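Structure below; questions to follow.
Of the protein chains in this complex, all but one are displayed in their positions.
Coming up: chain A.
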Amino acid sequence: MPGAAVPAEREPGTGHHSSVVFADDQEWAAHLCAFVRDGLARDEEIKYFADTTDPGRVLRTLGDAGIDAVAAERRGQLSVSTAAQTYLAGTGFDPDAMIGLWYDAVEESAARGYAGLRAIGEMSWGARDIPGADRLLEYELRIHQEVFERLPLTAWCFYDRRLLPDDRVDVLVGAHPANRGGPVGRPVLRVTPLTDRPGLRLSGSAGYDTREAVAAAAAAVRGMPTARVELDLAGLRHLDTASLATLAAAVADRPAGPPLGVRHAPPPLRRLLDLFPEFGSAVEVLDR
């Protein structure tokens, strides 16, 4: 893990990785200004990674709200860049590389004496045909455990409803421990990081139609840096064999350790484990 020497400097919580859903410029501006104002007050470094928004407009919007963004930018506390110039500048989106970049950025921020790092990322590129964009959900699911539980980092992921389809927004927002924006619909399958232990909560209905979300969940399970990983399936009504096989195969790819612990196993999972005892080496029902 790059920069793993950086210690966690505060209690982990649910508010450090939030989604922010908005549908017009006023909502966007309100969230932006609140975030930056709070960061300046806390003496934190602030980074804005734009996608479609002109960086100059970000600074003007802050200035119009009475925030001295120009001065903050001049002294290096605030930076506005684009995803295309930064983390998407290479061959596309790579969750592993991105996680490494967060460690580097937090380390640099601490070296410059800031109390922490906070960042806004416009995520609308996730709807475009960018290599690796299909791994965005995997990334959102992974970073709670791999980044936010370990670093003094606050990040708001901006989801603009005008630029992303509703069903995709619903799924992606579900991957955040908190949503500070407008209401979102309930996706067919919602995957959310557990906040009290390493693991995921799956709710809704998992089938062939949700295989991409299941694959992202499996990738998150595969990457979790702890020996024990759990799934909370209390809200899962349906689970098909292919989804279970995807999750079980991810466990097989992990370093040797205990099987994936499942709490509140729904009836279809129990039935599938009866039919296919082979899954038992990868998945263990904890509350039989």
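Keep in mind that, in the parts below, a residue touches a chain if its C-beta (ideal position, glycine included) is under 8 Å from a C-beta of that chain, and two chains touch if they have at least 3 such contacts; residues count from 1.
Keep in mind that, in the parts below, contacts and distances are computed from a predicted model.
S.K.: As a check of understanding, state which of "Menaquinol:cytochrome c reductase iron-sulfur subunit", "Carbohydrate ABC transporter membrane protein 2, CUT1 family", "Anti-sigma regulatory factor" or "sn-glycerol-3-phosphate transport system permease protein UgpE" is the UniProt name of the chain not shown.
M.R.: "Anti-sigma regulatory factor"
S.K.: From the listed residues A:Tyr87, A:Trp102, A:Trp125 or A:Phe279, report the one that touches the chain absent from this view.
M.R.: Residue touching the absent chain, from the options given: A:Phe279.
S.K.: Which of these, A:Gly207, A:Gly235 or A:Gly261, touches the one chain of the complex that we don't see?
M.R.: A:Gly207
S.K.: What residues on chain A make contact with the chain left out of this view?
M.R.: 188, 204-205, 207-210, 237-238, 240-242, 245, 248-249, 267-268, 271-272, 275-276, 278-279
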